[in-house]
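As structure tokens, the structure follows; a few thoughts come after it.
With one protein chain withheld, the remaining protein chains of the complex are depicted in position.
In order of appearance the chains are A and B, and numbering begins at 1 in each one.
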Amino acid sequence: MTEGANQKTTAEEAVEVALEVNGTVTKVLVPSRWLLSDVLRHRLGLTATHVGCEQGVCGACTVLIDGVPTRSCLLFAKAAEGLAITTLEGVLDDPALQALQEAFHRHHALQCGFCTPGMLLTALAMVRQQVPAEPETIREYLSGNLCRCTGYQYIVEAVAEVLQAVDRGDPAGSPALP
Amino acid sequence: MKPAPFVYHRPRTVEEAVALLGLPACKVLAGGQSLVPLMNFRLSRPRHLVDINWLPGLDGVEWDPDQGRLRLGALVRHQVLATHPLVRRHLPVLAEAAGHIGHWAIRSRGTLGGSLAHADPAAELPAAMVALGARFCLRSQSGERWVDAGEFFQGLFTTVLAEDELLTAVEVSVDQSARWGFYEIARRVGDFALAGAYARRRGGVIDLTWFGVGPKPFTVELQAGEAEAALEQVLQTAAEDVAARQWAKVAAMRALQRAGR
Partner (left out) sequence: MEHSRPQWTGARVARVEDARLLSGRARYLDDLPLPGCLEVAFVRSPHAHARIRRIDPRLALAMPGVVAIWTFSDCPVRLLQSGVYPVGQPALADGEVRYVGEPVVAVFAADRYLAEDAAEAVEVDYEPLPAYVDLAAIVEHPDWAVHPPVDNRYVHREYATEGFDQAFAQAPHHLRVRFRTRRQTAVTLEPRGAAAVFDPASERLTFYASTQSPHRMRGDLAKFLGLPDHRVRVVVPEVGGGFGMKANTYPEDILVAWAALKLGRPVRWVSDRMESLLADAHARDDIHDVEVAFDGEGRIWAVADHLMADGGAYPGYPFSGAVGETGLAAQVLTGPYQIPHLKTTIDCVFSHKTPLGAYRGVWGPIASFVQEGIVDRVARAVGKDPAEVRRLQLIDQFPYRNPAGLVYDPGSYRDSMELALKAIDYDRWRDEQRRGWREGRYLGIGISVFVEPSAMAASESGSIPYEAATLRMEPSGKVTASLGLGPTGQGHETTMAQLIADALGIAVEDVVVLHGDTDSAPLGGGTGGSRSATIGGGAALTAAERLGEKVRRVAAHLLEADFEDVVLAQGQAYVRGVPSRALPLAEVARIAYTDVARLGPELEPGLEVTARYRPPLPMTFSNGTHVAVVEVDIETGLVKVLRYAVVNDCGTLINPQIVEGQIVGGVAQGVGSAFLEELAYSEDGQLTTTTLLDYRLPEATDVPPVEIQHLTTPSASLGGMKGMGEGSLIAAPAALVGAVNDALAPLEVWFSEIPITPEAIVRAVRRRAEAPR
């Protein structure tokens, strides 16, 4: 019995891909099959986007596409032309993100940190959509982002705190620091 | 887990798209939430990908009050289906079911047309369409045809869609007198169903439609009152396994309960 594909793959051409990432359009030359996650990480050096499965399950590769959490491992970079892509690097100055970072830090909502960028972006989209601050709702919204270390509890608490601040009308969603 | 090479196409009109579908080993790319994982595994290796996300007019949700009909474009994302005011008003059961698909990030990208074309036996939407008696519009270079949901699904991941056909829209006639219930049993939030069911009550007639039970969605009509006993019998043949049968029954009973009296 002979295993292995006999189908010969021929050299493929790189194509120009113009990506709007974090508000700037950048052109890269890559084969069409390159995943957005790989182009962000290996061509644009945006390594806050992590890759944990390439099966669409773990959420480590979460980016915002037009403001909505999306798996960058299930999107070809070429197909992402024309979409507004936001990675964690692009929102570091956003006060709502800073409030989340601060809350994650104080609540010990991260251990190895590998899931953290994806969690933060999902949480940021929740803050922007003003998701209700109930623990069950938060868990539901975060259910597509796996974390193997924390058991989620302190992530839920951190996100709840920021959502509550938003509820109270604090513009940055920033809770008063102790 | 990297996909094999392919040529990417981004048509701007439906005509252009269906013309491209004549290319050899060609696949439609919609939300990519089923196709791309398969490509990453190299279980699917199309040579041409036709990205339909930029086709105009395929993402509409429209209510036709005269016909009492909801028209949904193939590119309507699951999250839109779950939250759109028109869907929630006229077909709340469909909105509820769509909310059970995967996770937020999956729903924000995955499309109605993609889910129907993919025809996963454990998926929520194919069964919803069968239960609702929807019709699908299939476009190809030779024109368009309409197919009933009940005929569209052929079996495990198979449909009547021809290789060069594009599913463009779905139409559902809304029966105001029907009461609906939905129930899904899944291991985790976002998992495909162990079993799920839609129940429709119209007077004394009950229609139950399952997913995750057998290779494709199917419907059984019962008279109110005989429900439980009859169910046992129906499911004897539908699911060979004790646990699967039990889940099918429980999903149906609970869906029925939710449909009210």
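One rule holds in what follows: a residue touches a chain if its C-beta (ideal position, glycine included) is under 8 Å from a C-beta of that chain, and two chains touch if they have at least 3 such contacts.
Bear in mind the structure is a predicted one, so any value in this text is a computation, not a measurement.
One of B:Gly31, B:Pro126, B:Gly190 or B:Gly212 touches the chain omitted from the figure, and that residue is B:Gly190.
Residues of chain A that touch the chain left out of the display are 1-11, 31, 33-34, 41-42, 45, 47-55, 57-58, 60, 87-89, 92, 101, 104-106, 108, 110-117, 120, 135-136, 138-140, 142-156. Looking at chain B, the residues touching the absent chain are 1-5, 37, 41-42, 185, 187-192, 194, 242-243, 246-247, 250.
By our rule, only the chains that are shown with their structure count from here on.
If each chain is reduced to the centroid of its CA atoms, chain A and chain B end up 28 Å from each other. Of all residues in chain A, only 9-10, 12, 15, 31-33, 35, 38, 54-56, 59, 62, 65, 68-71, 73-76, 78-79, 81-82, 122, 140-141, 143-145 touch chain B in the complex they form. Residue ranges on chain B touching chain A, taken from their complex, read 1-8, 10, 29, 32-33, 36-37, 40-41, 49, 51, 53-54, 79, 102-106, 108-109, 188-190.
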